[in-house]
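Only one structure is covered here, and it is reproduced in the block below.
Up next is chain A:
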Amino acid sequence: MTLLRVEGLVVAYRDPAGGERRAVDGVSFTLARGGALGIVGESGCGKSTLARALLAHGRPGSRFTAGQVLLDGTDILAATPAERTRLRGRRVALVPQNPLQALTPHLTIGAQLQEVLARHRGLRGTALRTAMLDLLAAMQIADPATLAARYPHEASGGQRQRVVIAAAVAGEPDLLVLDEPTTALDKSTEAQVLALVQAQQARTGCALVYVSHDLRTIAATCQEILVMHGGRVVERGTADEVLTSPREPYTRNLVGALPQLAPRPARQAPPLPLLEAQGLGFAYTRPRALPFLPRRPGPAALDAIGFTLAPGRTLGVVGESGSGKSTLGGLVCGLLAGHAGALRFDNAALGGAARHRPLALRRRVQMIFQDPAASLNPRHRVLDLVARAFTAYHALPAATARTRAEALLAGIGIGAELLRRMPGELSGGQQQRVAIARAFAAEPELVVCDEITSALDVTIQAQVLDVMRNMQRDRGVAYLFISHDLAVVSEMADDILVLHHGRIRALGPAAEVLGAPADAYTRALVAAFSSRRAAAPTPVPIPA
Partner candidate 1 sequence: MSILRVSRRRAMELAAAGFSTFSITDAAFAQAPMPKRGGKVVYGQTYPNWALGESNRGQHAFYWIDLLTRSMWNCLTWVDEDLRVHPEIATAWESDEAVKTWEFIIREGVTFHNGRPMTIDDVVASCAFHAGIPGFVARQVASVEKAGPNKVRFHLKAPNAEFPYTMADYRNVMMPAAAPDQIGFDGIGTGPFKLVDVDNKRLARMVRNENYWMPGRPYLDELHGVLATGQAAINGFRSGQFNAVFNIDPGQVAQYKAAGGEVHVSAAGDQFLLVLPKNLDQAWNDVRVRQALALAIDRKAINRIVYGERDGWTGNDTHIPGNDPVFVPRLVERDVARARALLAEAGHPNGIELPVIYFTTSFPEEPRIYPIVTESLRAAGITLRFEERPADGFNQYRLAVNAPVGRPSRSLVGPRNPAISLQRMTAANPSEAGGWTGSASAQYDAMYVEAIGTKDDAKRAEIYRAMQRLLHREVPAIMLGGRRNMAAFKTDVHGLKAHPQNWSSRFEDIWVG
Partner candidate 2 sequence: MPNAATAPLASATAHRPSRLLRALRRPTTGIATLAVVLHLLMAATAPLWVPHDTSAMLDSPLAPPGAEFWFGTDLLGRDYFSRIVSGGQVALLVAALGVAGALAIGTLIGLACGYLRGAADEAVGRLVDALMAIPEFLLISILVLAFGKSLPALAAVVALVYVAGVVRVVRARTIALAAQDFVRAAELRGEPRLATLLRELLPNLLPLLAVEAPVRISAAVLRISALSFLGLGISPPTPDWGLMVQEAMTVILTDPWLLLFPAAMLSSFVVAVNFAVDGFAAAYGLRGEAGA
């Protein structure tokens, strides 16, 4: 029996230039009671707008210009505001994207849950409190009372996600819409959260709508998948059909761009290492209460790190947030200083802040940052950004620097018409290409890449990884490639280093680490990232 029927839905935004942009352009589908539907698409394809339309909610400036959303037969778009308020949270609920922003910062977690429970279950006083604590317990929260008294910023990522789900299911809705439920999570917590949601469906029989850009996770949890692009559904099918035999060219390109968990073909390693570390350690200093008190060191961010990286090769560094991978990158390129143990570059000690390093050394080690928009000065033109690197490192006169920069940018896919633009007017992919060009303008021997594709869509990510591989092939430059995504790392790395809480859990050639890793943590990580083709990856809890 169909719970939800969406008929030719159109949601349009008033375009700042006065026109009308259709975020959702004629979408129709049905969802049976207790079913699970996946909606996949890249950023800007309208999936978030569609998700909110299921709760009859449009962001300011948007209007439902056509179509219906029938919940149990009644069109909720035509409902009066009072009716809409009543059905939200009771009949259909939304699990928002990133939990930290989605929880009110100045209200305790308990208070926010009780607010929803009070409204939809009419509970008050101690009954309300116990219901709230039971709800948290149902979400596998170890100590509900302590968490209830805490503020959102004092809970971990996994806990916050569970709280947000608890808030959504508090009203026992018939339809649960999940907007990018696992994007902000590490692989270890992602599996647990998905398991929770399925347990909720099993208990209440509610229908699920997953909206995500991550095709792999959607395929793992939904029977049926819709692929959206430009506000329209371009492909519809079961998880297997979409993954193994996509019909539409866009879907094919999307599936093809998925990074495969397969080691790069082994290459002969040149004997002399470019970058070495032995017993490398580092600790941040704790913030001081008064400006004159002595600075006390905090907990160790890196402990006993040892590795070698030969010229022209890529060392992949994998780790979840807080594992210390960015600290390692910072030490190598000079953003951080004051490490313990040995760090050598081209057989000479490497240390101290970049400011104090000689120009030659600064030129030979470059860094590319995660958020392309933040790494490019918004008030400088694209050409000047790259030309600046030429003048800084090679002391070239302005004119020659500009021509060299123009050539380098063209070679990397940034056409002449973009040169005079500000970074703000470029797409994410283009911005990262400019950042890459700026790094290579110095003709470095080692480039530290810190999560350079995590902010990008899958298709764009694939293009950027191609660019990086070509640059390594053409210029023989070494990469210290840092990411939380094992699949992305496996596409780039000759050798892989797995970091966890500042310690090495696995280090060796890619084939060896991905094949049969000795370390349990690495084994679970690899399993979580294994490709869809092999077998439907069951959500495997990763030991803390």
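On the choice of candidates, all candidates are chains of the complex that A comes from, given by their letters.
The rule we apply is simple: contacts are C-beta pairs under 8 Å (C-beta built on N, C-alpha and C of every residue); 3 or more make two chains touch, one makes a residue touch a chain; residues count from 1.
Computed from a prediction, not measured in an experiment: that's the story for all the values here.
Peer 1: Quickly now, which of 1 or 2 touches chain A in the complex? Give its number.
Peer 2: Answer for chain A: candidate 2.
Peer 1: So in the complex, which bits of chain A are touching candidate 2?
Peer 2: Touch list, chain A to candidate 2: 16-17, 256, 291, 333-335, 353-355, 357, 359, 362, 366-367, 369-371, 374-380, 388-389, 392-393, 411-415, 417-418, 421, 424-427, 429-430, 438, 462-463, 466-467, 470.
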